[in-house]
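Omission of a single protein chain aside, the complex is shown with its protein chains in their original locations.
Order of writing sets the chain letters: A, B and C. Residues in each chain are counted from 1.
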Amino acid sequence: MAICVSSTVADGAAVVAEIERRSGERVSACYQCGRCTSTCTGSFAFDYPPHRIMRLLQLGQVDEVLNSRTAQLCFDCMTCSTRCPMNIDVANVIEHAKMIADELGIEGDEKDIRLFRLAFLQNVRRHGRLHEARLLTWINLRSFKPFNDLELVPLILRKKKIHIVPPRIRNRRLIHRIFREVNGGDES
Amino acid sequence: MAELKLIGFLCNWCSYAGADMAGTARMKQPGELRIIRLPCTGRVNPLLILKAFQQGADGVLVSGCHPGDCHYNEGNYYARRRLELLSRMLPAFGIEPERFHFTWVSASEGARWADVVTQFTRKIEAMGKMSGAEQGTPPAKASCEAGVGAPDEQTGSEDAVPA
Amino acid sequence: MNDDSRKVSAAINAPAAAEPGRNAYSYFPGCSLTGSAGEYDASFRLTSEALGIRLDEISDWNCCGASPAPHHWSGNLGVLLPARNLHIAGDGHEAMVAPCAGCYNRLKNAQHELTGSEELREQAARVLEEPVRYEIEILNLVELFAREVSPEALAERVQGRLAGLNLATYYGCLLTRPAKIMNFDNHRNPVSMKPLLRATGAQSDHFPFKSECCGSYMGLAKKEIVLRASRRVIEVAAGLGFDAIVTACPLCHQNLDLRQGQINKAFGTSLDMPVLYYSQVLGLALGLGSDDLGIDAHAISARKLLAKIGKGAGGPAAATSLKPEANQSTPASIGTIPAAGS
Partner (left out) sequence: MRIGVFVCQCGTNIAGTVATDKVAEAALSMRDVLHAETLQYTCSDPGQRAIIDAVQKKGLTRVVIAACSPRMHETTFRRTIGQAGMNAYMMEMVNIREHCSWIHSDIDIATDKAIDLVQKGVARVRRQVPLYSTTVPVTRRVLVIGGGVAGIQAALDIADSGLPVTLVERGPTIGGNMARLDKTFPTLDCSSCILTPRMVEAKQHENIRLMVNAEIEQVRGYIGNFEVDVRKKATCVIEDKCTGCMICQEKCPGKAPDEFNAGVGQSKAISIPFPQAVPMVAALRKEYCRQFINGKCGVCKKVCPADAVDYEQVDEITTEMFGAVVVATGYELYDWREAYPDYGGGQYPDVVTSLQYERMLSASGPTAGHVQRPSDGAEPKQVVFVSCVGSRDESVGRPLCCSVGCMYIAKQAILTKEHIPDSQSYVFYIDIRATGKGYEEFTRRAQKEFGAIYLRGRVGKIYPSNGQLVVMGTDTLSGGPVEIEADLVVLATGFSAARGAGELARKLNISYDQYEFLSESHPKLRPVETTTGGIFLAGACQAPKDIPDSVAQASAAAAKVIGLLSRGEIETSPMVAAVDQLRCIGCFKCRDVCPYNAIEALELRDGRQVAKVIDTLCQGCGVCNVACPPSVVSLKGYTDNQLIAETMELLR
């Protein structure tokens, strides 16, 4: 389904309908009690706390939602979903907003989190399993924060929490095939 | 395929009121079911249901008060006993027992009623119409007529009554 | 020590051991347990062995995809990666165990989605080049122990070895959410760890933050979220007088333990809260060696806690009473957090 993003309420409705269809949730069920926001783990770092995301969707203001830090940063801890008195899986709604933002190529300002996800998957694609040391290094270099978490390194080494040699699975061909499958043939 | 014919026998106090409530709340439902009102499911004669099948009903739904909630104390328990028996006997008449459904819907369960109608209609839709061979199989016909008898238009007592 | 513990297990699980296959499980360690959470793996294997549970590691398993896979590829990467593991996990086992809460969550989600979608099953079959097998029962280690070990038997065996400790049970998010897929006891108030912990002689009071989030995988990309969320979990536990936090998730462990120093630095706090894996605690109760269980591999030392065990010091004063120690009549603050990202 082609989605036209616009801040007008009329066009927004189509995106909201798509989010509702994919997530199976009804945004109109929300009565803005704010309980999701009361204990949201990350809302201090978000621009819109979860209840406002729901409100914006109710009003069809999808531009704000798809471009929000919330959509990029929400890490799906589902605390809000557990507490919603209307049984709305709020995290699931945000999750689908995020995926639609991705499909539309909306990058947003939160580069690091995208980088993390990308790095993680590249790492897995290469070895079949995650190589934590390489992930950390890769992210630090790519995000231009070489000293991030550096203070942990001696601790990690002392506690033997890291493997220098990457773990690899035998059937890496299959892993590549899976990535090709989801990328429509493109393995990158 | 011709339209399905579904008949619902509903008790006045719980299920009919529940269906009213579904209506008041504008809960959309499939259009095949026709409702016949009774005081109580205890008034539902199993032979009447056989008769309905024999006359070409594709599905029959009976709905009353929840156990313990009968307006007449125990009518729904009689209904349950009679209709469970009927349900077990249906295959002997060549009628799939799934075409008959007995349930409880209270006066406050409008949403449940809408759901019952929808589910039941979908189920019968999936089963299709009663095949011609099933209709009026001899045993069904025989017992129905022995039991309740076809309504005799002439016994309609209009003429005996001063108007 | 290990010989001893085998006897322990025989005593505890005598009836279960008689049923062949019942207590043998397919084992999915996941990336963390073969990497930074090696002590979780070690303690799980040792404790299971001591309890008479056989673990058969799945051969050539791959990463479950963790959080990034389902998030960023709408093309079902989050299902296909775990699907391969489900596919190869069977091998005569009726159930598999995934001690990592993240893997457990991914595997169960994938199973749920495969169950509901013919299309997905076809896609999986295309990739695997044979019909996908996905019906194997998936357990977390908490569920596994709850199923295999009776609190009464454990209590009889361990003779109150952990008496004097008050342990905070911490479930986090991934074990219990989303509730309708995880079906992990009561998602609003999970309690599965409690019976066995109490059976060890330890106290385990209500921990109000048992299912709050520690900040999840944001450590690398948005560290402030983790530091803030984890700080609160630890602070509440400390304030209520718990001796340690018990978890069953390597990611939670990493945030609460490894980053506890970062938290102290960032907020000027002096938190010193040991964070133990559930399998480590049960191992300790069974008398397994703390070195073997990897208690030492943690950033926050559990030395004080270990010293407490066996001394039977009557337990710390439980902090359920809300009587203030000192009258800190600081005016209540309404901390309204500005809407814009800080």
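Here is the rule we use: a residue touches a chain if its C-beta (ideal position, glycine included) is under 8 Å from a C-beta of that chain, and two chains touch if they have at least 3 such contacts.
These figures come from a predicted structure and were not determined experimentally.
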Partner chains on view for the chain not depicted: A, B, C
Given B:Asp69, B:Glu98 or B:Asp115, the one touching the chain that is not displayed: B:Asp69
Hidden-chain contact residue, picked from the options C:Ser59, C:Thr115, C:Gln159 or C:Asn189: C:Asn189
Interface with the undisplayed chain - residues on subunit B: 5, 7, 12-14, 16-17, 19-24, 26-29, 31, 34-40, 42-46, 48, 51-52, 55-57, 68-75, 78, 82, 106-109, 114, 147-152, 155-161, 163
Contact footprint on subunit A, counting only the chain that is left out: 31-40, 43-44, 49, 51-52, 83-87
Where the missing chain touches subunit C, by residue: 186, 188-189, 206, 208-209, 212, 235-236, 239-240, 319-325, 328-330, 332-339
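In the analysis below, only the chains that are shown with their structure count from here on.
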Touch-based graph of the chains, sorted into line, ring, star, complete or other: other
Distance from the mean Cα position of subunit C to that of subunit A, given in whole angstrom: 23
Euclidean distance of C-alpha centroids - subunit B vs subunit C, Å: 54
Residues of subunit C defined as touching subunit A within the complex: 31-32, 34-38, 60-63, 65-69, 71-77, 80-81, 84, 123, 126-128, 173, 176-179, 187-188, 211-213, 215-225, 228-229, 258-259, 261-262, 296-299, 337, 339-342
Residues of subunit A touching subunit C in the complex: 39, 41-49, 52, 69, 73, 75-79, 81-82, 89, 91-92, 95, 98-99, 102-103, 110, 112-118, 120-121, 124, 128-132, 135-136, 139, 143, 148-149, 151-152, 155-156, 159-163, 167, 169-171, 174-175, 177-179, 181-184
